[in-house]
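Sending over a structure as structure tokens; questions will come in a sec.
Note that one protein chain is taken out, while the other chains of the complex remain in position.
Just so it is clear, A and B label the chains in written order, and each chain counts residues from 1 on its own.
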Amino acid sequence: MTDGVPARQLWRLHLEIRDHMPLWQQAMIVGSGAAAGLFISVCVLMISGVSLSALWNEFVVFIFTNPRNLSAVMTQSAPLIIVGLAAAIAFKVRFWNIGIEGQMIFGAIGATFVATFDIGPETLRLPLMAIFAMLGGMAWMALPAILKLRLQVNEIISTLLLNYIAFNFLLHLLYGPWQDPVSSFPHSEQFASFERLTSLNWGNLDFSLVVALGLVAVSFWLLISSRFGFLLNFIHSNPQMARAMGVRVGMLTLIAALSSGAFAGLSGFVVSAGIESRMTQSFFIGFGFSGILIAFLARNNPLTIVVVSLFVATLMIAGQSLQVFYQIPFATVQLIQAIVVICVAASEFFMRHRIRLAS
Amino acid sequence: MNQIPDRIDKAIAGGPELAPDSRFLVLSGIVKSFGDFCALDNVDFDLERGEVHALLGENGAGKSSLMNVAAGLYTPDKGKVLVEGSAVAIKGPAAAARLGIGMVHQHYKLVRPFNAVENILLSHPTGRYEKSTQRMRSLIAEKAEVVGFEIDLDRPVASLSVAEQQRVEILKILVAGAHIIILDEPTAVLTDEEGERLLTAMRKLAEDGCSIVLVTHNLKEALNYSDRITVMRGGKYVDTVNPGDVTPADLTNMIVGQSIVERPHPAENIGDVRLKVSALGTNRDDDARALDNVDFQVSSGEIYGIAGVGGNGQDELVSVLMGLLPAVRGHIHLDKQGDITRARTDERRGFGMACIPADRHQFALCGDLPISDNFAISKVLEGQYGTWSRVDRKKITGATRDALSSYDVQGVRREDQRAGLLSGGNAQKLVIAREFSGQPSVVIAHSPNRGLDVRASAAVHGYLRSARDAGAAVILISEDLDEIMLLSDRIGVMNSGSIVAEFMTPADRHEIGGAMIGHD
Partner (left out) sequence: MDFLINWLANVPGFAVPFALGAMGLIICEKSGVLNLGAEGYLLVGAMIGAGSMLTFPGHPYLALTLAALASALLSVLFAVLVVHLRVNQVISGLAIVFLAQGLTSLVAGKMGWTNKAFSGLGDINLGPISDIPVIGLIVFRQDPIVYVTVALFIVASYVTYRTHAGLRLRAVGENPEASDAAGIPVLSYRFAAVLIGGLFLGLAGGYLTVVVSKIWVDNMAGGRGWIIIALVIFARWRPWRALGGAILFGCIEALIPRVAAIGIQLPQYFVLMLPYAVTLAVMIWTSLSKDALSNDPSALGRPFVREERR
């Protein structure tokens, strides 16, 4: 078929690499990708037996007309923002942190350790819990980071395997030494009021959103304004060149990876000391993927991370009521996120290529 | 060698009256553009049976693009391709092979872990595997004997020398039955002697009835080994001439448009020893010695040229000197700083060492990041342009604008446009602007003219000379012996990971060539 064909008959698709594209066009393409993803998701939900009007009610009316639901979305977005930041910082140094859930678990374990053994005075209890959570997340990240830097062990697999190990360790604690003595359920005992993030008196919104927005500011400064962020851009785009210029790639990669672990640990603390007010055996589920998704869709920018996190939080809150009223499994939320990511990723093809019909 | 076979004279005299079948391959009115860039602008080319036809032009003139059209790698936007008189659309390399066209690219298309037989077998998947392997082996041996190539068929090609890999490539297209053979800059990676051997073998093939296209930027090769010469410039066809009818100066004018001749400017005042390397050694991943007992010294105000065939430890030497690869043996001594063998890259740069690497897109620039960031990074690392907590973008943009104009970097609309969009020459000027911005005392330049046109490479050489005249010690590593001879005040020859000979300038070209290939 590929033999010499008379020139006149030749028609074929012709691909070209685009060197650059105006920002508004890029935004249009990503927007269309996201729209296509949402359209497919709506179709999936309708096939699953949720009518269009029900979807409209659940996703728009109930959330944006009811301050209670709106506040639930805001509360839910706090840990999402933090895991999004965690993933983004790691992405910046080309470190695929798939172990966010494991680091969240160890963050929560660190915080619960402080709470359970009543370490420090009551006024300092929350900051101490936060610090221990960061240390826990960091510690759980230390092994894969060092393995990657010293032995080139693939971090995607090592961080992921550590999720399963962390989860089994969590079960060991919750079915063993840290089981709630009051109810004998497999979760930790409830945190005391001074061990919980204070409510902001608007629905169930608590202090966690303040923590998250604080971290956004810190990350913005770190990634966009500071010299550290300037150098990370080079590691992100061409680590060999960065090394040749004298950037201490190994050191900065380690710092970024550990910060990513610390952020993830902190989000474990935020969920435990916020929404859940104790360490449960499922508080972390779904956050790892959502973190990666949020960072990917937001292009590692702390401000866009807030926007995407609000979207995912809406999805999660609406997903909870779909679960109750339409027997749609909660994992569908994950499905929708995956569909959107795939559509947006596929749309980027049109950002980098131009298709022409060549004669 | 300058004699032209009779039939070619007739062919040229005959011009348009030619019988269509005497022209193996005709490309006419070829247009090809990539985005906004027009690589080929209405180019004509034709190839006679049994001739060696040189396609001459400087880097970026469009020679390779034109031949990629003939080899089926590029689809032309416009224009006609005729093979043996009939119009064809060559839809891929396989289609080209079926039409008898084979091309040896500058970057060899070999699967490195496979041996020669497996590599050649890839294009000919017929019959049972075991049987066709046997058949292929004897076919290759037969063809190799015809051309006079010696080659080990069982070793992975990764372990063969560059010249041997080239032979595998040529055998591959001969086995495919090609009678139109396109060689893209075949001698660029060979020593002078290896190059002569190759071109003589190709002449022999032409006498046996094949047609050879020799894509080259080398005047002497074109004049000495070809029957006709087609010159291209800036993506356009210039002329097709007979080597007997033109002088080298004429050709140069056709290639460049106007004459640019670089002349040597020897150093005037060589100062004290700035950098001293003694018994330096490092290993490859497989523990083989990449560098072994390297000894040399460079003084301020001097250009020390290191000649040698590529892959003899040049890349490793640059890496060890810049602290990117640890020195397993030996010492590097820097005037004033003392022994810097264990110093980190950032420390060495702080001591005034600058580096222009051979692969600028991989090691010197971040294509995705703005030109201004690429310019500023060295100084940001030294703590300039703002503080640790805030990088001063305004200052960077201003400084970049100044540097771009003083180093004549063209094609920049905004300082924040991506560095990857710069052309080779402008990208190299940007690298030089950055590396020279800190008034370096040691400059390591590896193949600084690679991929540049004559004008840009003259400019780059000018910057190296002015750095030397300002008192820097310059180490120039290049596979291009012309570049070494032109710039160096002293020449070392690198072979198998060591400096095997040193010459004072003016040096004898043949002695240097001998040292480059001597004692393997």
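Throughout what follows, contacts are C-beta pairs under 8 Å (C-beta built on N, C-alpha and C of every residue); 3 or more make two chains touch, one makes a residue touch a chain.
Just so it is clear, the structure is predicted and the values come from calculations on it, not from any experiment.
Under the touch definition stated at the start, the shown chains contacted by the missing one in the entire complex are A, B. For the chain missing from the display, the contacting residue among A:Ile63, A:Val114, A:Leu160 or A:Leu232 is A:Leu160, taking the whole complex into account. Checked against the hidden chain, the listed residues B:Leu110, B:Ile340 or B:Val412 yield one contact partner: B:Leu110. By the touch definition given at the top, subunit B reaches the unshown chain through residues 34, 73-74, 92-94, 97, 105, 107-114, 118-119, 121-123, 125, 129-130, 132, 285, 361, 420. Of the residues in subunit A, those that touch the hidden partner chain are 2, 15-17, 44, 48-49, 96, 98, 147, 151-154, 156-158, 160-162, 164-165, 168-169, 171-172, 175-176, 289, 292-293, 296, 327-329, 331-339, 341-342, 345-346, 348-349, 352.
The rule is short, and it goes like this: only the chains that are shown with their structure count from here on.
Chain geometry summary: the mean Cα position of subunit A and that of subunit B are 46 Å apart.
Considering their complex, residues 34-35, 75, 77, 80-81, 83, 87-92, 94-95, 98-99, 322, 324, 344-350, 355, 357, 362-369, 373, 377-378, 380-381, 386-391, 417-418, 420-421 of subunit B touch subunit A. Across the interface of their complex, subunit B is touched by residues 2-7, 9-10, 12, 14, 16-20, 221, 225-231, 233-234, 237-238, 240-248, 354, 358 of subunit A.
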